[in-house]
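One chain of protein is taken out of this complex; the other chains stay put.
And now, chain A:
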């Protein structure tokens, strides 16, 4: 009988009636004993498996031990054995020569009695994880056995009863002893929801998302990561051809109020014109456009990056008294908020917190008060609840709107006595939705209708009506005409087929009516209306000049009006009731003056602006509106055919736009470092979850850092590499230190020393290049290992990312034709973009010795890159083979040896020995476990490099240049595309050595693959 079969049989027979199995077991045992012919008895160590198969197996197993045991002559010995092993011992039946001469009746009976009791115990107790009815043979199973004990054979009922009781106890107790119906009741649900969003902020669309998305807790929010339906490709199509909707309300808004000069003066040290336009750009300053800027710690450019932000200035309605008091909104990612807020406060000298009761009165406080009032009785015993409920009916529970986690006593705005600037944190005070794709115009114009102008008869008191701010506005003819102009421009949008046609960053303010009122009865897909698309002069003007400055005005900048709008929202329930009271079901609901007017702000988001191809891809509109209205806008958009994406889709969006993802692609800003650490931790955990044989051995693959990119080490190693190359040439030429003379000498024809070095570096053939590389291999790890640790402490801040537009433009021409467009390639090779000479690079390298450059990579042939792929420098031989064979995929990395494997094996053996020792002498365990060798080797994981990394650049056969941070098969290009950072020094070094035809070609290698693949590098500005 095979092992598995035996086990199966044993399991089946476990709870069988004792009399049957025992007797058969004895018979079988006897038989085997005779067969074996051994006059020896045997022990059965097991308690309850007296079946032929298992016992035989046990017997063979026990043969090692049985000779050791003394022959049994006495019952007393059997008793001892029984006590020790917990089993029973078969008497020496059938062997004539070993039959004892006498037995003592009392001890014999005692021993048998103990055995019998043990057997009985074994029968009543079960020792497996399965439930009783699961152990029954199939023919004895009955329907509903698991919850009806009476369906089981009578002998098993007792055990089953116990099991059933246990299961009931294990069942999770409901937090409140309320029935399902009570829990579903609206008031209790709101209470429960309010409680659950105390820890992490919920967006207003949370419940909608939670039903359809995989939710993650990130940055203090609960956010939808990706839809539960399979929709990667569908979301891409939505972005390209239709419309993708995202809730970006988790983005934080910081408001700066004060004099224009003061604000500009305070902010100017935090950004640099070298890295792009600043807060003072004229078109942004007027409030016409949204600007984007990279923030640094004050006066620390180009180091100590804080993060990228976008900003909007409030447009001035009357340009006569300018710069008296301006409002500036800075929108940023929540992960960057803490750092930037601190730096802003320092820059504006805003230290005095304003009492929160002044700046955030009303809704927040009252909701929290009510919450505490209503939640307290809930915790008491259920008896009193009913009465309490009746009392509360008068005062309904309010939903948390906005930030539910914020402590109401914590200040959210700060003022400066010196500059008069007020900084307020407007996080979660507004909703921000993003529409991406060409259909966003149709969806916007279809879903939103400009508010109707309201006229008031003389006698009416406007103060009492809920929307008196709008009535007041409508009294002013200027405001009314502005509203009409805004409405006209908004309607024009419906005739423009893509948001990319409008000037980037255009801002349009508007006041719209309640979007819930003209909700279509069913979800449908809007199509662009061709009638609207007639070419006319107005559209042409809009495309050329954008929205006029005064039309950027919106009441959303006014906090009091926003508060009013939030508070006076008609609840969904009321709205539906009114709808049901309509005389003609399904007809248009007219609320008249009671209809809410919501101020909104529309901001055009430029899509892909860098590079040549797919210009304007992924452009769209952001819509800002006051809090509390999230679902009221969300559903109408979805009913017009927008598809919803989560965080994963925004990563895809930025990847296809070839723009860096916030905060993952900012390795020089603190948030980026934190992000990378978290990512590395998660990836490591995931890696460790797989068995060692089922996961790649990164040590053997030569991947030193598969989960995080050691940027600083990379930049630092390249710096020392290039220095090492330069040193001999400097030493040999006496005037080498003088950069001017070198500039004359070096450019087009390299000096002899240089050519030697370059050819060595590039490697004309394998034999010639292997020697210096080996030398470097042996020398680098030790040297770099020590230096690296030192550098981390002292000069870690040297690392920066090159963001100077001037130099990036220069780099992009050096990198050769950035597109795969043949014409461009021909033109470039014809005109011959000069290779970067050492002299030309020198000022750049001096300023940024350890810099990284953001590059995009397009694979030449097949292959789809992964994050953390390595970007390497190809050798001369690789180019040679590529030239010879058009289909050449790329070289392969040879297998590395794993120096840790023996270590791990030793550790394992040590553990085994320890275990054995522990078994033998359990008292010694404490002494052994605390020993230093065991603790020291805890960190080793098979397949990962442990300890400080050796030289990363020269670890593999191709020199490492950088790492990929985002990479995937691009559906837009139809090939692999990657984005990442390379060392600036390394990039220049590589470009200067490569021949013109192959300039900008690099090799990409995924962390878990030995295959290198060719890719073209491009710097896009």
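Here is the rule we go by: contacts are C-beta pairs under 8 Å (C-beta built on N, C-alpha and C of every residue); 3 or more make two chains touch, one makes a residue touch a chain; residues count from 1.
FYI, contacts and distances are computed from a predicted model.
K.L.:
Leaving aside the chains you can see, what is the UniProt protein name of the one that's missing? Options: "LLGL scribble cell polarity complex component 1", "Ribonuclease P protein subunit p20", "L-lactate dehydrogenase" or "creatine kinase".
P.N.:
"Ribonuclease P protein subunit p20"
K.L.:
Who touches the missing chain here, A:220, A:503 or A:593?
P.N.:
A:503
K.L.:
Check the options A:10, A:164, A:216 or A:281 and report the residue that touches the missing chain.
P.N.:
Per the contact definition at the top, the residue touching the missing chain is A:281.
K.L.:
Looking at the whole complex, which of A:123, A:164, A:190 or A:609 touches the chain that is not displayed?
P.N.:
Considering the complete complex, A:609 is the one touching the chain left out.
K.L.:
Pick from A:544, A:693 or A:887: which residue touches the chain that isn't shown?
P.N.:
Considering all chains, including the one not shown, the answer is A:544.
K.L.:
Residues on chain A that touch the omitted chain in the whole complex?
P.N.:
Touch set of chain A with respect to the missing chain: 273, 277-278, 280-283, 289, 496-498, 500-501, 503-504, 527-530, 533, 535, 539-540, 543-545, 609, 612-613, 615-616, 805, 812-813, 818-819, 821, 824, 827, 1021.
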